[in-house]
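All protein chains of the complex are present and in place, except for one that has been dropped.
Up next is chain A:
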Amino acid sequence: MTSFALLFTLSSIGISETVYLIQKRIASEKPVCPIGDNCEIVLESKYNKIFIIPNDVLGLLTYIVISFIAAFLVIEIEPIFLWIFIIKILIGIASVISLFFTYLQWRVIRAWCFWCLMSAFTIWLMAITILMSGTI
């Protein structure tokens, strides 16, 4: 239950981050960068999309699916094993993609984006929650 609560809370934080970035992108405004001032270099780089889908939209969809699955697991909606399998796969893939994007910021773009790093840490915290949890 505690791990589901953590996953739900982290996915909600992720939703709020990505919604903020999508709003700013649609309004063509620069997002606030609490640490550093290179957010737009990263957000406007050629790596801001996977195929034709912007990364913020992909992130939002991922967080929404994770929050729904965490809620289903709390309410105990069947089939539990399938939800656990999907959430593990999803967070695993998202962790690897976040690792790749962090590498891109560090070595290729050579600029750091606060919101991208926060999203990566949110996903990694979810992965740690799953790894340390005995129930999932």
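Quick note on the criterion: a contact is a pair of C-beta atoms (placed from the backbone, for glycine too) under 8 Å apart; a residue touches a chain by one contact, two chains touch by 3 or more; residues count from 1.
Throughout what follows, contacts and distances are computed from a predicted model.
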Hidden chain of the complex, named as in its UniProt record, picked from "DoxX family protein", "Fructose PTS transporter subunit IIA", "HPr family phosphocarrier protein" or "NADH-quinone oxidoreductase subunit A": "DoxX family protein"
Listed residues A:74, A:93, A:108 or A:128, member touching the removed chain: A:74
Where the unshown chain meets chain A, residue by residue: 5, 8-9, 12-13, 15-16, 19-20, 23, 32, 34, 67, 71, 74-76
